[in-house]
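A protein chain is absent from this complex, but the other protein chains hold their places.
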Amino acid sequence: MSHASPTGMFINETHTDAAIWQFRVSKMLLEGQTQFQTYQICEIPRFGKSLFLDYNIQTSLLDEYIFHECMSQPAMTLHPNPKKVAVAGGGEGATLREALKHNTVVESHMVDIDKELVDMVRDHMKEWHQGAFDDPRNTMHYTDARAWLAERKGYGFDVILSDLPNPHEEGPGQMLFTREYFQICADAMSDDGVLAMQAGTASENYPECMASCIKTLESMDCFAHVAGYYGLVNTFFQPWGFVLASKKHDPHALTVDEITRRFAERGVKNRYYTPRFHHACMTLPEYLVEAVQTRARILTDSAPFVWTA
Amino acid sequence: MSHASPTGMFINETHTDAAIWQFRVSKMLLEGQTQFQTYQICEIPRFGKSLFLDYNIQTSLLDEYIFHECMSQPAMTLHPNPKKVAVAGGGEGATLREALKHNTVVESHMVDIDKELVDMVRDHMKEWHQGAFDDPRNTMHYTDARAWLAERKGYGFDVILSDLPNPHEEGPGQMLFTREYFQICADAMSDDGVLAMQAGTASENYPECMASCIKTLESMDCFAHVAGYYGLVNTFFQPWGFVLASKKHDPHALTVDEITRRFAERGVKNRYYTPRFHHACMTLPEYLVEAVQTRARILTDSAPFVWTA
Amino acid sequence: MSHASPTGMFINETHTDAAIWQFRVSKMLLEGQTQFQTYQICEIPRFGKSLFLDYNIQTSLLDEYIFHECMSQPAMTLHPNPKKVAVAGGGEGATLREALKHNTVVESHMVDIDKELVDMVRDHMKEWHQGAFDDPRNTMHYTDARAWLAERKGYGFDVILSDLPNPHEEGPGQMLFTREYFQICADAMSDDGVLAMQAGTASENYPECMASCIKTLESMDCFAHVAGYYGLVNTFFQPWGFVLASKKHDPHALTVDEITRRFAERGVKNRYYTPRFHHACMTLPEYLVEAVQTRARILTDSAPFVWTA
Partner (left out) sequence: MSHASPTGMFINETHTDAAIWQFRVSKMLLEGQTQFQTYQICEIPRFGKSLFLDYNIQTSLLDEYIFHECMSQPAMTLHPNPKKVAVAGGGEGATLREALKHNTVVESHMVDIDKELVDMVRDHMKEWHQGAFDDPRNTMHYTDARAWLAERKGYGFDVILSDLPNPHEEGPGQMLFTREYFQICADAMSDDGVLAMQAGTASENYPECMASCIKTLESMDCFAHVAGYYGLVNTFFQPWGFVLASKKHDPHALTVDEITRRFAERGVKNRYYTPRFHHACMTLPEYLVEAVQTRARILTDSAPFVWTA
């Protein structure tokens, strides 16, 4: 309980029909609209500078490192020598930033459909990208990520990081959470490639999306190992879910020592995904394990997940 | 994002000055006031039956098991043979319920200052207590928990479970989160006793309370081992923090096999605190480790923690 | 501006897409559901005991007299000798109460489709009906008001008070705001009968409903005089609109002296609709006059008003 005032400016986000969250905006920094979405960059008390897309909070300075390390580091670390990396989505540039921490990377490709948003981020969210867009190893592509990956069959990406919008009822996300999309990723990956995706909330309130992503990836022969994991993204007011799908390397076999060694070799320093934290974040709570068994289904282009929460 | 309507009944809780949470009330079941607090029992979509005290959500059927297993099970399991148990606070009766799962228990004492609330819970929240109040091993005490424990110096509790309200500016909680209170607990415990406490949020947004509890307990010679841990309490929209303080037994030394064995021997079945989850929930994120080092202080009766978030 | 806390219980009502109103509930008195609607009776600070139907505020003790005097008194007063009165809707019983103040009344009929609601009101909202339901002059009818009136063609009501729900998208209100319904009323009225109706908000934000009621009634030859008026219903956070349609008597010709005389003769005492206030409340602001000319249309069963605000 707080004595904070009810008076003020807020952005309200609907979290299922159970709750509405009012984020207090102490200062509006920038507001705009691209062809694809509306955005606000604003200051929130304690959270600091934050980004909303279509009035859903995306990231705040308080803990963007948690989301973005989870998005990139487990997959990058799992691969013994990630040279070729693709980032699908990830407009803030921080998923790319995390991937490029690994000095093994020779080429990266970031594919985001919303050039207007990335241009805005370039100027106004430097704390996120920290120059990653302009890293000499990186090439930007402003187009549909699925279509772009479909054209790279056999390209041999070691790691694909799928940082794409949730499959809301309206919007393009649905076709980015299906078996067919995952197959396109697999086809563009090397024989020991690793895919990581953000998979929606890991909360018990609405685990169906993440659970269905796990179940779908587990149903695909090309992936020898599938592992759900989560990050404590305080800004989202819930643990956030991710899934690793790996053609060869087993994330559960990765030891603390090996992670430590790889970080040292590659010049990687993390704040959240530390060697000792690898196994903790890969240990799913029972409700998620149960949800994969009882509340999940295989997602396909003809029967995709539709986020109705 | 949801198409849920903005129209309806809500209970609003202030989560620091960063946000206000509006919980949707689909049905008000019971509302009242005791000498100490107001309460509402209501239905929330997805959360189910839920309890608010002074307009702060306490528990919901969705995941009360997560909070209450975290409150009881690690301490109960850590002790090799918990016979005498005290529960301080814990009005819903579910912390007691969890403790009594262990068939080693010979006597339990639940001490809650608010008899009116417990009487209400007895009738209207049976899903929580499940008859625990009336377990023949249990004795109820309606009085101040600190004073009651102070009178039990040398009583030899094997486990004390401190499920007490946060140290808000107004209210009695402040004197229940201090070194002096912890000493009273230690004095009432056996030589290998274990104390567990709820310690407030484990979110990066406001970790000072939990971190200060850890630091304070670590500063006390009577406790050989202190371990923070957290539960993914979705109902609280944040990970929730707990602290174990143990005179002799080391929680980090407890193996999956040993936990499995103890559960089997004692007839314990859990949904959240499972053997494989013990180490995961005891692995604190780096921000909490840092908070103990940089944002915590030793809490005393003369300088207690005051929850101002 | 207030230092009131954002924490607490609220009922939220959507006022067009311009605003959401959060009414603070200091105490929930009764909640339930009938075949037709949900209801809450609760205490609101300053407003006192209040009724919500489907989460829309209906009335509060602060100023229910304003709404209900407006609903009944102008029509009752305009008629020189109102003996037979019908109240369509008006579940709280206060519209009826106001009509029965006039000792000229010989018989009244209240027709409300929701018997469960009226039964609840009878027990729990005595401040509103004050026994009016059981006045020996009154008969209760629990059925559809339109159908009931259609069966009373030629019955000769001197006054019909149409206190019916707004024509929301879902719900039965639409057929109660049409030319055909008004004709049914006219047919059931005496040759010098007076109809009064609540007609929705009189605010400039959304005047189309009230304006269309005026325009529709003005288009009907049976009504010699049509007059919109409004009440300052603070509980609704906007002026509220009503329309008088009179077969013979001209409301604008009614003098302060004549109103005073009729009140005295009939034993009527009002707090809002006083003799000096008659002309003030019948003087519509220009925006409403304009709305009748530019934003109104004739409402029919086949093209009724649909409240989309």
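Letters are used for the chains, namely A, B and C, taken in the order the chains are written, and counting of residues starts over at 1 for each.
Note that a contact is a pair of C-beta atoms (placed from the backbone, for glycine too) under 8 Å apart; a residue touches a chain by one contact, two chains touch by 3 or more.
Keep in mind that what you see is a predicted model, and the values were worked out from it rather than measured.
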Option touching the unshown chain, where C:W128, C:F157, C:Y206 or C:F305 are the choices: C:Y206
Residues of chain C (touch criterion as defined above) contacting the omitted chain: 1-4, 6, 10, 13-24, 44-47, 54-56, 62-63, 66, 168-169, 202-206, 232, 234, 237-239, 271-272, 274, 276-277, 279-280, 283, 285-287, 307-309
Absent chain, residues of chain A that touch it: 5-14, 20, 22, 25, 27-28, 31, 40, 55-56
Contact footprint on chain B, counting only the chain that is left out: 1-7
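Everything below uses one rule, namely that only the chains that are shown with their structure count from here on.
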Whole-Å gap between the CA centroids of chain B and chain C: 53
Whole-Å gap between the CA centroids of chain A and chain B: 33
Multi-partner residues of chain A (at least 2 other chains): 1-4, 6
